[in-house]
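What you see is the complex with one protein chain gone and the rest in place.
Per-chain numbering from 1; labels A, B and C assigned in written order.
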Amino acid sequence: MPIKNGKEYIERIDRQHINLWYNGQRVTGLLSEHPVFRGLIHTQADLYDMQCDARYTGLMTYKSPLGDDPVGLSFLPPMNREDLLQRRQMIDLWSNRHHGFLGRSPDYMNTVLMSLYTAAAILEEDDPKFANHLRSYYEYCRDNDITLSHAFVQPFASKWSAEADPIEETLACKVIEATDEGLIVSGAFVMATQGATCEEILVLPTPSFTFSEDANPMAVAFAVPNDLEGMTFVCRDSYAHDSTFDYPLSSRFDEMDTMVIFDKVLVPHNRVFIYGNENMANRLLTEGNFLAHAGYQVVSRYIAKTEFLLGLIQSLAEEQNVTLEMSTIQQISRVMMTLENLKGLRLASEAEAAANELGYYIPATSPLLAASLQFPDFHLEITNIIQMLSSSSLIMSPSGAYLESGVQPYLENYLKGIFSTAKERVALFRLAWELGAGAFGGRQNQYELFFLGSQKMISSRLYNCFPNQDGYKNMVSDFLQSNKA
Amino acid sequence: MPIKNGKEYIERIDRQHINLWYNGQRVTGLLSEHPVFRGLIHTQADLYDMQCDARYTGLMTYKSPLGDDPVGLSFLPPMNREDLLQRRQMIDLWSNRHHGFLGRSPDYMNTVLMSLYTAAAILEEDDPKFANHLRSYYEYCRDNDITLSHAFVQPFASKWSAEADPIEETLACKVIEATDEGLIVSGAFVMATQGATCEEILVLPTPSFTFSEDANPMAVAFAVPNDLEGMTFVCRDSYAHDSTFDYPLSSRFDEMDTMVIFDKVLVPHNRVFIYGNENMANRLLTEGNFLAHAGYQVVSRYIAKTEFLLGLIQSLAEEQNVTLEMSTIQQISRVMMTLENLKGLRLASEAEAAANELGYYIPATSPLLAASLQFPDFHLEITNIIQMLSSSSLIMSPSGAYLESGVQPYLENYLKGIFSTAKERVALFRLAWELGAGAFGGRQNQYELFFLGSQKMISSRLYNCFPNQDGYKNMVSDFLQSNKA
Amino acid sequence: MPIKNGKEYIERIDRQHINLWYNGQRVTGLLSEHPVFRGLIHTQADLYDMQCDARYTGLMTYKSPLGDDPVGLSFLPPMNREDLLQRRQMIDLWSNRHHGFLGRSPDYMNTVLMSLYTAAAILEEDDPKFANHLRSYYEYCRDNDITLSHAFVQPFASKWSAEADPIEETLACKVIEATDEGLIVSGAFVMATQGATCEEILVLPTPSFTFSEDANPMAVAFAVPNDLEGMTFVCRDSYAHDSTFDYPLSSRFDEMDTMVIFDKVLVPHNRVFIYGNENMANRLLTEGNFLAHAGYQVVSRYIAKTEFLLGLIQSLAEEQNVTLEMSTIQQISRVMMTLENLKGLRLASEAEAAANELGYYIPATSPLLAASLQFPDFHLEITNIIQMLSSSSLIMSPSGAYLESGVQPYLENYLKGIFSTAKERVALFRLAWELGAGAFGGRQNQYELFFLGSQKMISSRLYNCFPNQDGYKNMVSDFLQSNKA
Partner (left out) sequence: MPIKNGKEYIERIDRQHINLWYNGQRVTGLLSEHPVFRGLIHTQADLYDMQCDARYTGLMTYKSPLGDDPVGLSFLPPMNREDLLQRRQMIDLWSNRHHGFLGRSPDYMNTVLMSLYTAAAILEEDDPKFANHLRSYYEYCRDNDITLSHAFVQPFASKWSAEADPIEETLACKVIEATDEGLIVSGAFVMATQGATCEEILVLPTPSFTFSEDANPMAVAFAVPNDLEGMTFVCRDSYAHDSTFDYPLSSRFDEMDTMVIFDKVLVPHNRVFIYGNENMANRLLTEGNFLAHAGYQVVSRYIAKTEFLLGLIQSLAEEQNVTLEMSTIQQISRVMMTLENLKGLRLASEAEAAANELGYYIPATSPLLAASLQFPDFHLEITNIIQMLSSSSLIMSPSGAYLESGVQPYLENYLKGIFSTAKERVALFRLAWELGAGAFGGRQNQYELFFLGSQKMISSRLYNCFPNQDGYKNMVSDFLQSNKA
């Protein structure tokens, strides 16, 4: 059971007939042929093919501890600097393939699961079985190359209902009943990105507190296949299209976000990692160094995306013949500056990485949070640069169908650029439109704005994890104490 | 031949079978029933009905100088303060009906034509007939309530080709031949907004200069019905939808932008306003006080839009239960501040209005350009506020079809707000999505960013029209000259 | 007892030997000859002369209700639009004389006192004598043209000590004892601007609450001459200089800020306006429309300052020969835009002014707060523009003494501009330095940043006073309710 290839990925997704709804209709038929999902599925299949490609397998896999099979490097818990750099190389290979547009390329969730796995020991405090469940599940996913999504944000009203009556009336996810076979769970989650195009889902809610000594029914974490009885997936509007010419990004990279509803779902005991202890979810993230491990994957994705966006605005500036204008130079140099920042921050996270008490090698968190604090503003800024450079061509770049229609001669003539054919020029601006004005770009922007939490949350995290805080204050007070009148 | 109502508007549009293309296909059938156009057409019909509604006719029309029929107030050349305020009231009535989302509601082009008309006398310098043509055309539009679009931006490459060879090889719009019946014109224009949903088009290109003493064939201005032989309209992608619940804005307000191609079109002589004189287009705009008259319409549209957006973010803040957070208060108070700015600037344009030498009463341009300089940045800012306030609900607000499907009970339960039903909450966030992440909002944003030109152009115009510039410098030099050692 | 002139102002200040300290030394001698105060005192004397100048008296005074003498228009409670516009004209005359650099030109405090006076009736709820005291004091100041400062911000620690023990241990200003002659008061206030160059001081602290039914000893308001026993004034560092060439602003406009300490000061009963009622201070400000009346004075000062700053950056751009650069045009046009905003907001405050239930004519508050919300950011922005335009000349513009020294020939040669002599060029950049890098400009900036409170406070005030808030939300909900599926 080694790494899987694209064909296997598609087969597994197609085989699983989950309770999936799109625009008020139950989705039937093969997902890999459904217009809403097929573009993304084939993009993702291409990523899986890549790791099976002889040119890359050595760079993207390692030998499973449980056998001789190669398994994905994104599952590797880093124990030293070399492990870290191998992980980076692997992440870069995938990120540069999807240019950072996939927030949920498989390495992301593999990394998340790995990070939780490294903290499994703390689950033993409640019951050794929980730790075992988590370790086994990690090995299962690693050795079967399971494609995973996750769910942790609950519906808006669930927080309020949980405060009003945490047991009876709450909308929050909770255990209804514990049976011999498992836990019966009900609840809902918003924004399980790629929920429908994964095989399983990891559920790790932040529980509301009951302040009772009894087991908190809202304190639960588990992972299940997507096709259990009682599970429902509801999609947002699709932004996907088939034409790569007309919609170069959304035809490939539209990761459908789903709402996942659990209605008395039976979760087998061996898939339960937390039950009853309301502190454990947060501890698992903290002691598993979630922010460090995930942040390290994310910064590489940021870099890949920034490089693509830099290429895009360079291309737009050239196409619009404004490369010599100072305002263009200032716009592009700011993108270069951000790219340097991100690369420097990744280097810093490696340079200041250190082994924790369990021997895992943890990249420094503070530079990674610094990256996540600046990237959303940068994403808005570069979106605006795209808009400014494109002006009316952002909107007025007719679809490819015209270029094979009766008006083709007009368009060939009137839409050509100085150095480009009409087709080349239109292709470039349709790419710009997807990011600068289309729904795909709008969702990308919103996704980046909230990827690791709101700006306030990331600020607080950086503020709290920043090393040696007293050192700076002491420097100032020492300086002032050396004053003489 | 009085003002028309919505039904008449629709009939005239449907009667005209223009050579219109959408996504590579010739459009046939009635536009008012075509999914790409019907939403906007019915919105616009509602505007025309409004002026025929007894409650509003008195406020929105005046008696035609050529008869007793009421004609639209947006055609009225203001001669005094009362005229100006009447125009404002009329514009407000329409703007508040479409909440500022229509950049090309009929009052805009009526105002543009009026402004050119007031400068018709300068055309007599070339030939009295040109002035007569313009005056007659203005009267024709006014007394027949013609719905007009306009075209002035030429294809990107036309400027370069015109420099290379202004006569033979140019892509720029030019007169191919002058015949007894009229001028034969070829050329193309990008971004004729609402090109297909108007009856006629006013063409006023900025000509390339030839520096020759002969008549410049690129110096031409005219107006024609949309259905002349040789005219082709090419559409951008549509953002229109039918469901007002799912797409409350694009179902109503998607003003299709078109590229208009003239291929040896015969323009009747009496529709030609400029021919041969390359300075005249610019002079017509300047001496017709285009920026003042158009800017005065635009600022009222900005105000209507800002009021709607203020209501939207107030509603979002309430829905998200964050009205007491300082960051919300700061966001909302900045919108209030901008609304006060815009209203104050409109007042200033009225307070400093003055009659020109022809007796027309011209609103002050400088405050209006100040409004146009700040509105694009504000539009970006409020878009970002919408994104920040909405977080995941911006994306994850399922379409209305779900609310009548098998998953309806889940959604009723899990998507409700603290004070709202799921349906109310979803409706609000779908509105937010259209502006904060969807293609309609993306186009609105781009439209506002370039409405009266780029930021650089508006800065230059404000810089140049600002009154009493030497006065400020002299104040400083006087102050310094009062220095003693 | 009419308006006073400059000579009388100086005589009154010199006659009063207050307990004033500068840099750890008791100040003795005449203030009008003291290097720290003389520049400002002569600037202020010039303002008083102006109102006695026949060219201006008619525009700057009205006849006292208590006699035939002319009194300052800034004391006039506006009863109608004409009163308001007369007030504006008067304020403009003074603001344009000091170019907005005096935050405490006499019209400011006169306006504040007038606003409190209009609400005197509410003091009758506690005791009719309090209302009488306030009315009499207002008349006294008006008819004697008293120069007034005020104090309301208490020391940082006073708030905390008042919470810990409001009676015994508090540092907050409080009444120690009530005697037949008056109230014995102790406490301190930071930032009484121009404390030493005024005749009297109005003290209106925001009291800490005791939640007791007894009279709150911290709830007190009064006005006293500056030279009472027990009063001490402590100065910040002076930024004043004598040379108008070297320091064109601080030589004229350095309004010394003082800390004022009351140590068992006997306040005569007829000077007490509030005693015991902890709600009254806030009500007096609210019902006296402090923000509206003060804001109306302030916006005129903003305008005068902005006009001067516009002239300065125009002059700098010309001196640096960069008037044709797009970045310069964009910088200057943003200043023009802000000037238009401020003028428009003032117009709006007049256009929406209305009489309150007492018949006073109140300018609309919301546009004035909008001005105060944007001015601090603008002040930072223009400071930065000054820095950017000046580059090394901001720092390297040697003092005037060099121009009469042995190195004068070198400097004449090497410091000249393209269109200017060395002396002219240096004079301009020394003015720029005072605003862009010197201590005077630093204090101006800080003063503007906090003039009517922090940005948070002004945001909250605007948010709360904005008219018709529900109207906007209802517009959005009406719009959504018109949705069909």
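Couple of notes before you dig in:
The definition used in the following text is that a contact is a pair of C-beta atoms (placed from the backbone, for glycine too) under 8 Å apart; a residue touches a chain by one contact, two chains touch by 3 or more.
Just so it is clear, the model here is predicted, and its values are computed rather than measured.
Within the whole complex, the absent chain has one touching residue among C:Thr179, C:Thr286 or C:Ser405, and that is C:Ser405. For the chain missing from the display, the contacting residue among A:Phe308, A:Tyr360, A:Tyr410 or A:Trp433 is A:Phe308, taking the whole complex into account. The chain not shown here is touched by just one of A:Lys4, A:His34, A:His99 or A:Lys174, and that residue is A:His99.
For chain A, the list of residues touching the undisplayed chain reads 99, 243-246, 248, 307-308, 310-312, 314-315, 318, 326, 329-330, 332-334, 336-337, 340-341, 343-348, 351, 366-367, 370, 373-374, 400, 404, 424, 427-428, 431, 455-456, 458-460, 462-463, 466, 469, 471-477, 479-480, 482-485.
Interface residues of chain C with the unshown chain, by the touch rule above, are 21, 23-26, 153, 155-158, 160, 171, 188, 190-191, 232, 234-237, 246, 257, 259, 261, 263, 320, 327, 380, 384, 387-388, 390-407, 410-411, 413-418, 425, 433, 436-439, 441-443, 445-447, 449-450, 454, 456.
Here is the rule we use: only the chains that are shown with their structure count from here on.
Chain B and chain C touch with mostly matching residues; of the residue numbers seen at this interface, over half occur in both copies.
Rotating chain A by 180 degrees superposes its CA atoms on those of chain B, with the angle stated to the nearest 5.
A centroid comparison over C-alpha atoms places C as the chain most distant from chain A.
Mean C-alpha positions place chain A and chain C at a centre distance of 53 Å.
A straight line joining the Cα centres of chain A and chain B is 40 Å long.
In this assembly, the C-alpha centroid of chain B lies 44 Å from the C-alpha centroid of chain C.
The set of chain B residues that touch two or more partner chains comprises 400, 404, 456.
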